[in-house]
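Let me give you the structure first, and then I'll get to my questions.
What you see is the complex with one protein chain gone and the rest in place.
Chain lettering (A, B and C) follows the sequence in which the chains are written, and residue indices restart at 1 in each chain.
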Amino acid sequence: MNPKEIKAILQAMVATETDELTLETPDFKLSVRRSVAAPPPPAPVAVASAQAAPAAPAEAPPPAVDNAPAAGPPETVDAESECPGCTEISAPIVGTFYRKPAPDADPFVNVGDRVEKGQVVCIIEAMKLFNEIESEVSGIVRKILVEDGEPVEYGQPLFLIEPA
Amino acid sequence: MNPKEIKAILQAMVATETDELTLETPDFKLSVRRSVAAPPPPAPVAVASAQAAPAAPAEAPPPAVDNAPAAGPPETVDAESECPGCTEISAPIVGTFYRKPAPDADPFVNVGDRVEKGQVVCIIEAMKLFNEIESEVSGIVRKILVEDGEPVEYGQPLFLIEPA
Amino acid sequence: MFKKVLIANRGEIALRILRAARELGVRTVMAHSKADADSLPVLLADEAICIGPASPQQSYLNIPNLLSAAIISGADAIHPGYGFLAENAQFAEMTAEHGITFIGPTPENMRMLGDKATARRIAREAGVPVVPGTDALSGIEEALVAAADIGYPIILKASAGGGGRGMRVVHNPDDLENAVLQAQEEARAAFGNPEIYLEKYVEEPKHVEVQVLGDGQRVVHLWERDCSIQRRHQKLLEEAPSTLPDDVRRGLVEAAVKLASHIGYISAGTLEFLVDREGNYYFIEMNTRIQVEHPITEMITGVDLVAEQFRIAAGEGLRLSQDEIEARGHAIEVRVNAEDPERNFRPSIGKVETLLWPGGTGVRIDSHVYTGYTIPSQYDSLIGKVIVWGGDREEAIRRMKRALAETVVDGPGLKTTVPFHKKVLDNAFFQRGAIYTNFIARRMSE
Partner (left out) sequence: MFKKVLIANRGEIALRILRAARELGVRTVMAHSKADADSLPVLLADEAICIGPASPQQSYLNIPNLLSAAIISGADAIHPGYGFLAENAQFAEMTAEHGITFIGPTPENMRMLGDKATARRIAREAGVPVVPGTDALSGIEEALVAAADIGYPIILKASAGGGGRGMRVVHNPDDLENAVLQAQEEARAAFGNPEIYLEKYVEEPKHVEVQVLGDGQRVVHLWERDCSIQRRHQKLLEEAPSTLPDDVRRGLVEAAVKLASHIGYISAGTLEFLVDREGNYYFIEMNTRIQVEHPITEMITGVDLVAEQFRIAAGEGLRLSQDEIEARGHAIEVRVNAEDPERNFRPSIGKVETLLWPGGTGVRIDSHVYTGYTIPSQYDSLIGKVIVWGGDREEAIRRMKRALAETVVDGPGLKTTVPFHKKVLDNAFFQRGAIYTNFIARRMSE
């Protein structure tokens, strides 16, 4: 069985509108399946297009509505691509993000700092309660993704930590 | 088993309208499945004739409505696969198909007959007028696709003629 | 009631007729061109029969094929929809000759209102006002007398003309002589015939039409629609009722009933009027068919007009008395055309890949389009109608804005008139009802 022979078989399948072919011999096993999702092309010219036809129907995208969320979910941060090997700390509740325990105090953490698992890294104020958010890992703060005083929604990434 | 032999088998399947074939010998196992003759899946796309079928591959299927045309257009005949090299004579008007000039007369043509371009091959009655339908090619009648007295719609294939 | 109806049309109106038939228990046969084999009405019909290639001349206008299709499918009625053969008296006649009921007016009804001159004469007979005017003018003297009689401004039109050419508006007697000479010269140059006539010039008119139903015995009206939002005589957005004062509305609908009764009108029909700023109305013409914009009348009256067409054609007569037809609230329709409003409304067809029609309170959708459907290029560009109802005009406008904001009809290269309609709805003149047939030209062009 050489490529030329396989090509001959495929051409034969196209010409004969065959969908599937399995050939097993002691030496080899050949199985071919052609997608019939594409309607039979109008003329013999279409041999090429039949071969090019993708097997699965394309995904229907969600409707692109004019007024997509103005302040909708923030863009997803892909920890992997932003900072390879990093772990995300995300908001466990909805509220306002604060980097400092008090307006005139120093931030809990800065980029480059080392944090230990369980160390407080920020505060999220919700319903007048100041919730201390702890790091879930030990490592180096590589990125702070939210500005001080900004509202955050559930699951929004706050920090990228490189475990160390 | 070589490609040429497989091609011969596939062509034989087409000629005999076979859907699936499995062949096992001590040396090899061959299984082939064709879906052309089988009624294409419920999506009433099937009513479209092969010529009109859109070529776009990623077609979202039209809604498969429960009550698809009960007496809709007849199944598509693909002249190429039904009779390789044949030309189709299709109905140029809507009406009732008659193979004979009068109930007790002989048919205009039978399978195997030779027809000349311009020769009358049937009559389509529309609004009490008997319209003589002429062959557009010279050749041999290979297949008659409509029963005597059946209604035909516009574009419906009536005869397959092998040019000669 | 009929057993089986052949629907001799396509697109949204074919679907509209199919729906009415199905609700009445009438089986449906969709006559369709090759290009429409994948269309929704074909997919939904009980039966479908191909009647020709894509070209309308060879399919939807092909009388022999349509009649043959009706005969071989055993249909006992044909509904012509609008456009195509809907107002073709000969088709109606031939249908009847084959023992099939034409769902629409009689051929006589159509012929009486078929040309404008006859329609004008019949309106005068019925005592319904038409735009005052003359026959062909013999000369200046006659023009001066007629113009003085009618009152300025007047408009001069070429007898052989059309499409605005050779027209000339005259505001006072001093300008008339010159205008007549020039108009004659233009008419001769343009049409090879110098004959002109004179009409009252109705300034900034509203285009208001009255929906009627008749069964040959009596005629009822279903109030009026304002269709002033037009572009080059193509209606784009319609509403019901109009914003005319109640006494004018009442006069209008009574005139319509008078005229339709005068000719013993049968089936659904629409009488079109021009209404000037003083509330004077002038009959222009009658459309002897169901119209694109009929749903807004259905929304305010609750009457299914297409079902009534079926019932009247089946000899069941008018079910409703005038007293029972009560208009409630306000309805607006926008025509979603596959046209690019940014590029002079040129057709912009293609495949519909994302489709999201609006829904919820007071929203109705009439459309034959589905996700994956390719709009054929051979027919008109109407791909759907969004219709809303509100308790009053303000609510209807707000609702339509909301509905259009959630509408998505998208595909490669596909543009629709939706963005244009949004602008119309936001226009302050539109919102206060200051709409005339020149609204788009005057208020919507930058």
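Observations on the structure shown:
The rule is short, and it goes like this: a contact is a pair of C-beta atoms (placed from the backbone, for glycine too) under 8 Å apart; a residue touches a chain by one contact, two chains touch by 3 or more.
No experiment lies behind these values; they were computed from the predicted model shown.
From the options C:Glu93, C:Asp304 or C:Asp380, the residue with contact to the chain not on display is C:Asp304. Residue in contact with the omitted chain (choice from C:His171, C:Arg343 or C:Arg398): C:Arg398.
By the touch rule set out above, chain C reaches the unshown chain at residues 15-16, 19-20, 22-25, 40, 44, 295, 298, 302-304, 306, 328-329, 354-357, 359-367, 370-371, 389, 391, 395, 398-399, 401-402, 405-406.
The chain not shown here touches chain A at positions 59-63, 65, 67-73, 93-96, 126-127, 129, 151, 153-156.
Simple rule for what comes next: only the chains that are shown with their structure count from here on.
Note on chain placement: the centre of chain B and the centre of chain C lie 43 Å apart, centres being C-alpha means. For chain A, the set of residues that touch two or more other chains comprises 60. Contacts with at least two other chains are made by residues 353, 371 of chain C.
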